[in-house]
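What follows is a structure written as structure tokens; I'll ask about it next.
Note that this is a trimmed complex: some chains were dropped, and none of the rest were shifted.
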Amino acid sequence: MSEPSPPVSPGFEADAGPVRAPAPAQLILNLDGYEGPLDLLLNLARQQKVDLAHISILALAEQFLAFIESAKRVDMDIAADYLVTAAWLAYLKSRLLLPATPGEDEPSADEMAAALAHQLRRLDGMREAGARLMARPMLGQERFVRGQPEPTPVQRTNVYELSLYDLLKTYAGHEAQRQVSRMRVAPSEFHSLEEAYHRLTRLLGEMPDWSLLMRFLPEGLSPGVGQRSAVAATFAASLELARLGKLRLRQLEPFGPIYVRAGEAP
Amino acid sequence: MTDSPSSLRLLEALIFASAEPLDEARLAERLPEGEDVTVRLGELGALYENRGVNLVQVGRKWAFRTAPDLAPQLRVEKVMPRRLSRAAIETLAIIAYHQPITRAEIEEVRGVRLSKGTLDLLFETGWVAPKGRRRVPGRPTTWGTTDHFLDHFGLAALGDLPGADELKAAGLLDPVTPTIPSAAPKSGADTGPG
């Protein structure tokens, strides 16, 4: 796994963090290097050059939103969870800026901000703990066991060797095979346009941003006819939904992957 | 000890960790320049002389061995660890997850006949035992796991076994599943009209 690229947030000092920060001219807006929105937030928080206990959540929300905005400008494919976080942070930001209304049921803006700060500190703490664990003298690398063990009467003398991992893995493999064979006896492997249409309509909420059409195929297809018919039906249904404005389609090159996202129409 | 305990410590650790007896030349390579490995080995041997473990010479090489006089207290019956066949492991797992279960039911779950020795073998491991009889014609014996099973696999209770759905989440189910892009969002098990 590669290290994350040093994040650069337009509109915010970008010279903190790793030494190899790129010049502003070559903005690196690569989300691939991050393990999800929280990871991105933590990296942005580091740029505030203060103890993680004293970061400004308001500033952090603005950094995050600016980052996502510029990612959108370069027409980058942004995974849904980043967008969900962005929406939540936009909401949090608006509430932080407004005076608190007492007597509300939901948590106050300050409480929400504190919860987020806690989550960031916790993730940071776990990263640090992981690094400290890995720095310990490990068996077989820094510390060694007896090289020529002799039998002792104390060791459990199991005649049969089997680990819980192997037991569970075998069971899981068996279960998987049962599921596959159950699927094979399905009465029909053909998928109708109507089914695909209803299926895609249900899933519209799951595609706020460009996603691969292939992601929305039914699960557990067996290779062959079943899969081909599902692809055909799903594609035809997407065309119909696009015609109605409920969905947008995009293909960057002939025979390239087809992307979908929810359309404007309700 | 001597004026040079660090060489002695290193010698001790080297011989301890080595998978085979080490000769003096190889040990000398590891010691600081100018150390006399023979002298140091003598010191180390003296240190372990009356202990539960001794430094012994094996041919021209050196190793630690448990003291010969302790042999009666260290004696073990030789056991050759044996591995179970896949069929046996699968049967064991099915008994664990579906107990109490009869032989016929195991065969139904596995979809194949149980070969003769499998249940006997599992009984021999001490991990499964007969649990009673099913109240159906023929009153077949039901099988279940034992406390020894829990003990061996480090489980506090049978309920601690992860469910099949969780095995799937952990990725254990992955290798055998079909090849379709796994990213399809869950939306109920609507695979094919039914």
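For clarity, chains are labelled A and B in written order, and residue numbers in each chain start from 1.
Going forward, a residue touches a chain if its C-beta (ideal position, glycine included) is under 8 Å from a C-beta of that chain, and two chains touch if they have at least 3 such contacts.
Just so it is clear, the structure is predicted and the values come from calculations on it, not from any experiment.
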{"item": "Stoichiometry of the full complex in this file, by chain label", "value": "A x1, B x2"}
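Note that only the chains that are shown with their structure count from here on.
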{"item": "Euclidean distance of C-alpha centroids - chain A vs chain B, Å", "value": "36"}
{"item": "Chain A contact footprint on chain B (complex, rising order)", "value": "13, 16-21, 63-66, 73-84, 86, 89-90, 92-94, 96-97, 109-111, 125, 127, 152-155, 161-162, 164, 167-168, 172-173, 175-181, 183-187, 189-194"}
{"item": "Residues of chain A that touch chain B when the two form their complex", "value": "144-148, 150-153, 157-164, 166-181, 183, 186-189, 191-192, 195, 199, 202-203, 206, 212, 214-223, 226-227"}
